[in-house]
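This structure is in structure tokens; I'll ask about it shortly.
Only one protein chain is missing; all other protein chains are in place.
Going by the order they are written in, the chains are A and B; count residues from 1 in each one.
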Amino acid sequence: MSIDLKTIKHISKLSRISVDEQKAEKLAEDLSSIFEFIEKLNQLNTDKVEPLTSVAETSLKFRSDEVKSKNIREQIIKNSPEDNKDFFVVPKVVE
Amino acid sequence: MSKNKSEYLIERTNNIYEVVIGLEVHAQVTSNSKLFSSSSTKFGAEPNTQVSLVDAAFPGMLPVINEFCVKQAIKTGIGLRAKINKRSVFDRKNYFYADLPQGYQISQFKYPIVGEGTVILDMPDGQKEIGIERLHLEQDAGKSIHDMDPQNTLVDLNRSGVALMEIVSKPDLRTPEEVSTYIKKLRSIMRYLGTCDGNMQEGSLRADVNVSVRLKDSKELGTRCEIKNVNSIKFMQMAIDYEANRQVDLIEDGKIIDQETRLFDTKKNETRSMRSKEDAHDYRYFPDPDLLPLEVSDEFINELKSTIPELPDDKKKRFIEEFKLSAYEATILVSDIEISKYFEEVISKMGKNQDIKLAVNWITGELFAVLNNKNLEITESPISAENLAKLVNLIKNGTISGKIAKTIFELMIDGDRDPQKIVEEKGLKQESDPKALEALIDKIINDNREKAIEYKQGKEKLFGFFVGQAMKASGGKANPQLINEILKKKL
Partner (left out) sequence: MSEITNQSLTSLAQNIKDKKLSSEEVTKAFIERSEKSKELNTYISEDFSNAIDKAKKFDQNPNLNLKLPGIPIAVKDLFCTQNVRTTAGSKILENFIPTYESTVTQNIWDEGAILLGKLNCDEFAMGSSNETSFYGNVQNPIDKGLVPGGSSGGSAAALSGKLTPITIGTDTGGSIRQPASFTGTVGLKPTYGSCSRYGIVAFASSLDQAGPMAQNVKDCALLQEVISTYDKKDSTSIDFKRNEYSKELTKDIKGKKIGIPKEYRVDGMPKEIEELWQKGIQYVKDCGAEIIDISLPNTSYALPTYYIVAPAEASSNLARYDGVKYGFRAKGENLIDMYEKTRSEGFGAEVQRRIMIGTYVLSSGYYDAYYLKAQKVRKLIKNDFDEAYKKVDAILTPSTPSSAFKIGEKKDDPVSMYLNDIFTVPVNLAGLPAISIPAGHDASGYPLGLQIIGKAFKEQEILNIAYAMEDKINFKNNITDWWIK
């Protein structure tokens, strides 16, 4: 299967990664060859097969409803790129 | 606009339109800690002080589910008479936004924890059943603050990861009134269950409103628009009204309605398209590989069932049967769990020989008026159930008249005073001694002999005059019933 430039533009938008023309062309080429390889799966009939989402042979374990995490604002904000001691900061958003 | 009171139709020159409404209510689960992390959910904390490494999506951080939130969702499902799914799956809903630190929201998309159910609305013209499509658990996002800094948007993640129940109705609602009643009923059920405090000011309850219109008597659904995140019943009603009319105008102009997400601007009282959500529609849901399917046993569900309190619909039925209340009175008294508790406490404190009707009148009349004026919840009532019960009993056993009772009630408000003591202190006890009243009435008849003669000649209206005179002479304390009896005898 070949992946065209329009598709590359669409998925780059969804994945929030900007691509210029040159990069888009390279990606289209790479992804086309990868999907050609992936298409092999179509040889298999899986109509009656249940999908497997996890191999962990256990059930979801519960946590009790206790507040254990304290105020660690300083730690949380410390690594953020903008200098603000109370908030995370992003360019102005217009809703 | 509409002919029948219970109908909500939009009329144009040649066409009449019906409005079809479905709600996606987001109810914050009452819990101490978040859905997948152990941070506090308390409202009103300093920004970013209730944020764990998990909530802020640090590398390598993993979600671990809060059992209590699961229980709360199941209890709510039971309250909605819904099917509880023993196996549900958490998916990731992928999109980028400033207040969504993981880049995805953990939510139940394909397999929700609760399936179909119903909510019964008590409308003025009878009951109406609204279908529930599903209830699922999901994480709340953080908060973007746009107005604190002129250049930037600031992000507070305190809410990030708080458990929400999304309750999706079927498109069964037709009028803004039904929407209001539906929201109130949902809130009431959740408050009975203790699963959501229903506080709309704090954002514990908010809704996305799906609105579409169609020609009256049409069976097909029109294109719907989703009005995001409306946080008051009044705004919901206004938004529906605006949006329905907007859609009708488009149809009338021969234009197409775009299926889109819109925002209700409370200042301009209009809905508008949300630009920021435009290209984020492909959410790429898939099962969250950090979590396993959520499996609960019959035992687990049954144990929760056994903890479910009497819910509004059952309570209403019981009130009607047990206390002989009218459907209207019962509806009011069960609408909020705290009101029903207050009412039942009054009844129990009244003891034997109780006058329930009188108690209902005092609660829904005088007491509600006071609460309304002072903007208080029933839990903050200035008069305790015990003292109100005493007051009602004082009327019932003839110690005071209804009129005096109102005076005493006013005095009780200040400091929740015991009405018995007020009666004693102020000497407000009703005069019920027949001899004293006879003397008093004799004097009145003597002073108004001409009127007494007119009465005897057939001018029966004058009876009221004598009653009034007697009450006046007694300073309002005379037992009205006795006065009546004596007057009839003497005149």
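Throughout what follows, a residue touches a chain if its C-beta (ideal position, glycine included) is under 8 Å from a C-beta of that chain, and two chains touch if they have at least 3 such contacts.
Just so you know, these numbers come straight off a predicted model, no measurement behind them.
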item: Interface with the unshown chain - residue positions in chain A; value: 3, 7-8, 10-12, 14-19, 27, 30-31, 33-35, 37-42, 44, 46, 49-58, 60-61, 63, 72, 75-76, 78-82, 88, 90-93
item: Residue ranges of chain B at the interface with the undisplayed chain; value: 53, 56-65, 92, 94, 96, 98, 101-104, 153, 155, 282, 284-286, 288-292
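In this text, only the chains that are shown with their structure count from here on.
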item: Chain A residues touching chain B - in the complex, by the definition given at the top; value: 13-14, 16, 53-54, 56, 58-69, 71-73, 75-77, 82, 84, 86-95
item: Residues of chain B defined as touching chain A within the complex; value: 31-33, 37-40, 46-53, 56, 64-70, 89, 96, 98, 144-146, 149-157, 263, 274-276, 279, 282, 284, 287, 289, 291-295
